[in-house]
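Structure incoming, see below.
For this view, one protein chain was removed and the others were kept in their places.
Chain naming follows the written order as A and B, and within any one chain the residues start at number 1.
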Amino acid sequence: MANSSESRTELYGQTFIAGLWRENPVFRLLLGMCPTLAVTAAVKPALTMGCCVIFVLLCSNIIVSLMRNLLKPHLRILMFALTISTFVTIADLFLKAFQPRMSEVLGPYVPLIIVNCIIICRAEACASKNTLFVSIIDAIGMGLGFTLTLCVLAGIRELLSTGKIFELQIMPDAFVPWAAMSMPVGAFITLGLLLALVNALTKRQKT
Amino acid sequence: MSKIKYFIQQSWLLIVASFCFGLLIAVTNAALSPRIQQNEKDKLNNLMRSLISDANDFQIAIEQVEIPAEKGRVQTTDVYKALGDDGRCAGFAFIAVGSGFADKIKLVIAVDGKCEKFFGFKVLSSNETPGFGSKIADDDPESDEDFADQFKAAPAQALELIKTSKIEIIKKIDSQIVAISGATVSSDAVVKIFNTYTDKIREQLRQKGLIGSGKQQ
Partner (left out) sequence: MDTLNILLLGFISIVIINNLVFTKFLGICPYLGVSGRIDMAFGMGLAVTFVVTLSGTLTWLIDHLVLMGTAFEVTRYVCFILVIAGAVQLVEMYVRKFFPTLYESFGIFLPLITTNCAILGLCLFINLWGIDNLLEAVVLSFGAGIGFTMAICIMAGIRENLNLADVPQCLKGAPITLITAGILALAFMGFAGMISSS
């Protein structure tokens, strides 16, 4: 009995850490690129988007995991789409009600969480095959990994394009802001360089 | 009959789930929509209040004023009346839209109670080049050299955009606006928006008797 509960905790731990680094959705699995580039012009929208994704991922993983034995194979994508879009609608309503400014800044990228590959892929790969608790841990791990990635990217972009992070001045006054960082160019190039960095780091870990 | 049975057997989960989710969305919407509508009203009110400082409340004065825009299209906007402490008219405000360098520019413009001077404008939404066209939205309360400050006491007549390379702004006529260096198109877009909307709005206000007939001009 002790053995199995130990191995279960280990499984939970592994699942959680995987979402943060080894199977980080953006850097390793290359999923969910669209919002990563679009909302990371500043840290606050990135954090808001990350929280929305965690919420939707958690709810959808829970529901799919509860339903996993009832799903008919050829209708499951439709079921996933229905579940995810419901929770995204709810998240959008909450955002409009309690954070109207962020809702404006994020704009159409909140409903685009519906087609965010992360959520559908986790529903397909993990939640529809595992128990409730594992699915929850997986959702939290993946969601946190995604949020952290977004914040790192947003931090770099915001720091270089305005000298502030979260509207607090960090760079000295003599710093001339790099306006290109707040434009699509900056997004693509920063993400590309960060991906290269992660690749280099993981390669070094392996050898 | 068996075909229907098969259909139901395959998709009962979908149907049940649709009902439940629909209910969930409906409940959330009902709970949150008054708050969402209040947020929208507040946003506009706050912007207008920041332009007309002694206003207490806003009500719609004229609805759906038609402004002829480019290419034969017609835009409509509502004119809001700002009410001061004692119920007198503190000014009028309206949303104005026009095309800028990159995309549409949406402004909130405020005029005084007689439609003779502008109180200024605030940018509702714009997508101009960061560092250049985005300066139309700069509104530093400590500096009075922002682009937007030039509109703060400008007369409510046809404004003209000028470019000057002199560092100190020569004493110019109030109805001239100096363009942002490096952002002529964006600056011109703002001036064009002012010019397109002001005459029509004044005409409508006069027609509805909300301002004087102005005959003594």
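The rule is simple: contacts are C-beta pairs under 8 Å (C-beta built on N, C-alpha and C of every residue); 3 or more make two chains touch, one makes a residue touch a chain.
Keep in mind that what you see is a predicted model, and the values were worked out from it rather than measured.
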Contact partner of the left-out chain, one of A:Phe98, A:Phe133, A:Phe166 or A:Phe188: A:Phe188
Contact partner of the left-out chain, one of B:Ser11, B:Asn39 or B:Thr129: B:Thr129
Where the missing chain touches subunit B, by residue: 21-22, 25-26, 29, 69-73, 99, 101-104, 129, 185, 189
Interface residues of subunit A (partner: the chain not displayed): 30-31, 33-34, 37-38, 77-78, 81-82, 85-86, 88-89, 92-93, 107-108, 111-112, 114-117, 120, 180, 183-189, 191-193, 195-197, 199-200, 203
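To be clear about the criterion, only the chains that are shown with their structure count from here on.
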Whole-Å separation of chain centres (CA-atom averages), subunit A against subunit B: 34
Contacting residues of subunit A [partner subunit B, same complex]: 67, 70-72, 75, 78-79, 82-83, 86, 89-90, 93-94, 96-98, 100, 104, 161, 177, 179, 182-183
Subunit A-touching residues of subunit B, taken from the complex the two chains share: 10-11, 13-14, 17-18, 21, 24-25, 28-29, 32-33, 35-36, 39-40, 43, 125, 130-131
